[in-house]
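Now for chain A:
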Amino acid sequence: MKFNKSLSASIFAGLLASTSMVAAQDCAEPIKVGVLHSLSGSMAISETTLKDAMLMLVEQQNAAGGLLGCEIEAVVVDPASDWPLFAEKARELLTVSEVDVIFGNWTSVSRKSVLPVIEELNGLLFYPVQYEGEESSRNVFYTGAAPNQQAIPATDYFLEELGVEKFALLGTDYVYPRTTNNILEAYLIDNGIAEEDIFVNYTPFGHSDWATIVADVVALGEDGKQVGVISTINGDANIGFYKELAAAGVSADDIPVVAFSVGEEELSGLDTSNLVGHLAAWNYFQSAESDANTDFIAAWKAFAGEDRVTNDPMEAHYIGFNMWVNAVEAAGTTDVDAVRDAMYGQEFPNLTGGTAVMLPNHHLAKPVLIGEIQADGQFDIISQTSEVPGDAWTDFLPESAVLKSDWQELGCGMYNVETESCVQLTSNY
Partner candidate 1 sequence: MNKSFLMRNPSTLWFLLGLSLFTIVVTILSDAGLGVMSTSFVKTLGKTLCLCLIAVAMDVVWGYCGILSLGHFAFFGIGGYAVGMWLMYARTEGIVLDSLATQTIPPTAQEVTDAIGNQIFGVVGSSEFPMIWAFSDSLFLQLLMVVLVPGLLALVFGWLAFRSRVTGVYLSILTQAMTLALSLYLFQNDSGLRGNNGLSGLQNIPGFENTPQSTISLAFFYASASAVALGYVLFAWVTSGKMGSVIKAIRDNESRVRFLGYHVESYKLFVFTITAVVAAIAGALYYPQAGIINPAEIAPIASIYLAVWVAIGGRGRLYGAVIGAAFVSLLSSWFTGGGAPAIPLGFYTIQWTDWWLVLLGLSFVAVTLYAPKGIGGLFDYLVRKPS
Partner candidate 2 sequence: MLNVENLTLHYGQSQILHGITLNAPVGEVTAVMGTNGVGKTSLLKAISGRHPYTDGTLAVGDQQLNHPSAFTAARAGIAYVPQGREIFPLMSVQENLETAFACLPKDERFIPEEIFQLFPVLLDMKARRGGDLSGGQQQQLAIARALITRPKVLLLDEPTEGIQPNVIQQIGRTISLLREQGNMAIVLVEQNFDFAYGLADHFVVMTRGEVKRRADKADITPEAMLEELAL
Partner candidate 3 sequence: MSTLLEVDGVSVSFDGFRAINNLSIQIGEPELRAVIGPNGAGKTTFMDIITGKTKPDEGRVTWGDRNISLLGMSESEIAMEGIGRKFQKPTVFEDQTVRENLAMALHNPRGPFAVLFYKKTQEGAKRIKEIATEIGLSDSLTRRAGELSHGQKQWLEIGMLLAQDPRLLLVDEPAAGMTTAERELTTDLLKRAAKTRAVVVVEHDMEFVRRLDCKVTVLHEGSVLAEGSLDHVTADQTVIDVYLGRQ
């Protein structure tokens, strides 16, 4: 394997030397960017788009002169929505293809699968999806939202602006909804919502039979309190859920629903005319008005097709990739440790306006947007906060409240501020 690889590499290098003078002299090999997104299996639905986005970003960067005078080459592998395969492919990327950085993963379980490998091999991963937090790895930059950058502001919006007094937390039965809902339950109780006013339900992936659950939610209103639904329902299951919601005549005025996993892509699978006014919370919507966003959308449509939409994880990759490029240039090398040090404090403009900043806890400070679903499947942004710093360890669960992540100063992702000691240097899987 390795033999083959080095052979082909030298041939490639030879070709480069003889036919192309683009690369600078010290670029024996191009700088390699690993793309670790499922192209087949159940997650291909979401992840293929991110692979395409990465290819576009790499192409744009090369067109702009590459990096450190070298070409950037994207190494795309397909972990096929098979979680163990993520670990295997990550190891391959780092040891066989010898990539300098990996952009990848969508589900938390795939990230947990990859973590031990990149920590062992000191790789660098940019993770672009909103997630449940409760994790901090020296080798991962989390460019998606932590719970305090999505779930908490959305809940605040429910409490403050919509006056919701009773909450239905509906989720698919996996780690992101479980953890998010745990955090939200603690948060709601802190905010004076009684425990019996929080209804929690978990359904399987791809669930389609929603009639009973929707009826249960409607029945929550029987004590005269304003009911709101916080949905962490994942993927395809949303289609059946929203169809049932529309059929039951639940309008956003009666029972508003805010979703954390429904974006422009998911809405393209159904007719949204009955869902106008329901909400989603993200750090980015395609409808955001900024010049950078207009350019980005135009470039994306030119690259991938007129009917394609953009979404939040794409913006996360956009910011992550550009920050990495800038950090490499600042460090003058792709060496992981040097790049990591250069990452702290990196700033890059958001597509929604404002500036994202990379924090020492490997999370970004980003604004939180709340959008209302429109009949055309886009979101109407009705609320936008100023930049919220991402928090790896939530303040609303007692075990996590004492933990802090600071890789720059403390060099620890799981620092217990009470005992003033580092619990562990690796992350918990």
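How were these candidates chosen? In short, all candidates are chains of the complex that A comes from, given by their letters.
Definition applied: a contact is a pair of C-beta atoms (placed from the backbone, for glycine too) under 8 Å apart; a residue touches a chain by one contact, two chains touch by 3 or more; residues count from 1.
Since we're looking at a predicted model, the values are computed, not measured.
For chain A, the touching candidate in this complex, among 1, 2 or 3, is 1.
Within the complex, the chain A residues that touch candidate 1 are 1-3, 39-40, 76-78, 80, 82-85, 87-89, 91-92, 95-96, 108-109, 112-113, 115-117, 120, 132, 134-135, 173-175, 178-179, 181-182, 202, 204-205, 399-400, 416, 419, 421-424, 426, 428-429.
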